[in-house]
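The other protein chains are all here in position, but one chain of the complex has been omitted.
Moving on, here comes subunit A:
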Amino acid sequence: MSELKPWLKLIFARPGRLLAGGLLLLAALLSGLGLLSLSGWFITETALVGILLAAGLPATINLYVPGSGIRFFAVSRTVSRYFERLYNHDTVLRLLTDIRVALFRKLAAAGRNQRHELSGAQWLSRLTNDVDALDTLYLRLIAPAALAALVTLLLFGLSALLFDLWIATLIAIILVAAFLVATLAVYLQTATLASRQSDQQEALRTAVIEHLEGFAEITAAGRTGQHGDWLLGQASEASAEQVKADSRMGWYQAGSHLLINLSAVFALWAGFELFHSGAISGPVLVLLPIALLGLAEVYGMLPEAFGKLGATRASAARLNRDCRNPDPGNNASTVVSLPEPLALSVHDLTIKHSDNAPLFTDFNLQVKVGERVGILGQSGSGKSSLADVFTGLLAPTQGAVSARPCAYLTQETVLFEDTLRANLLLGAPDASDAELWRTLEVVDLAERFSTEPDQLDTWLGSSGSRLSGGEARRVALARVLINPAPVLILDEPFTGVDATTRARIARQIDALLEGRTVISLAHGPEALPGTDRIIQVGG
């Protein structure tokens, strides 16, 4: 369970709230038990008194206390249930915030390298599912299990008080068995299935995406039918496993319910002995079995929650893995102080991705302040890795890198689901509107946005979906240009931008960046802004 530890710590950072929610839940459960068992007691008592009265014998009964008790429980069950739900949903939403913020901070602290391996839509959708699994850990699993144990303990005390300790112990043994069947047994029987399920799901998703990406080729080869059948087969296998897990869960739930019922039967049987010996009254004999029957509701939520615990643990383990800190001292670069005229210095650099052949060995480069350097390389030559190393995103396998602060335009265009202003301000949080407009002018977008009704507050949509590819690229470029860092690293700055616009922007950048150092990377010379010298890498 160690994988859950960091998340449990987060959840238990609100002990007061969890306790209050738990007490409300307890009140609701006890009101339900109280209502039924008190009613059972009352009916038996009245039946016995009624027989005496009918026989003309003197008998008295206090109607006021049980009557008002029944009314109280009826109301308190409703009220406590309502407030319990409201309060605990509030808690869940708070935990959701806590967990997301903590996760975000952890991911930010984690090395970019492992995140990079995982990036992409699939990883993101997996991340959502994993976080969701943890969000409900408290309300689904922790609170119900703790309360079920507590209520069981209370019933043990009640049996010992009303019947005797020996009977109470036997009842408790049956109840503990029921509890274990509903929790531990379900967990043990479904853990492997549940943790395998998400891997299976992942593999299935990869297969479906591949099928769709290759749909044209597969259609052309006349094999959509066969390949589709294969996919359906994979999906069926996954859901067959789920059926297995579900029905195991169902059987254990039924088993736990059976044990609860048997405990009530036993209580009734054992109670008769005491009743005949005069140790307990008829009404008390009825009260305990009915209270025990009510436990079914208390235990009812457990099997499903524990059936999912295996998957929750797997989720937590994956999140922990995603957040692990970068391996320290992996032949990492030794930062040497940068002599005055240099903006960037790279010495005997080796870059290598895990077991693949190194992309670069003994790579050396020195860039002076104010210099414009272009780096050309074919696709797959490792240009972007080189830029990542310059900016410290990627640790080199060997060698030393030292650079003045850099602003880096990554090859991938990243825009946030926010306004144009918010996206640009990331580059320079204190920039004035005038500065923003001036930078937009440089990338030839000022006219485009000045005609928008919301101007700088134009909503860019998810990942800048309301812009064309070239426009999005230029917004990202503007964000880097507005950053005051002395060195700019631009990886394929003009993706999706047509030749005329490209030439115009390149000229304007030259003027804007007077005196600053620019290192630009591209697949061909036409995709570079102005340069003083060009370096060819790879092949």
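The rule we apply is simple: contacts are C-beta pairs under 8 Å (C-beta built on N, C-alpha and C of every residue); 3 or more make two chains touch, one makes a residue touch a chain; residues count from 1.
Rule of thumb we're sticking to: contacts and distances are computed from a predicted model.
Per UniProt, the protein behind the absent chain is "Thiol reductant ABC exporter subunit CydD"; the candidates were "MoxR family ATPase", "Thiol reductant ABC exporter subunit CydD", "Carrier domain-containing protein" or "Tripartite tricarboxylate transporter TctB family protein".
Although one chain is not drawn, the whole complex shows that of A:I290, A:A316, A:L456 or A:A478 it is A:I290 that touches it. Interface note: of A:A13, A:L153, A:A220 or A:A499, the residue touching the hidden chain in the full complex is A:A220.
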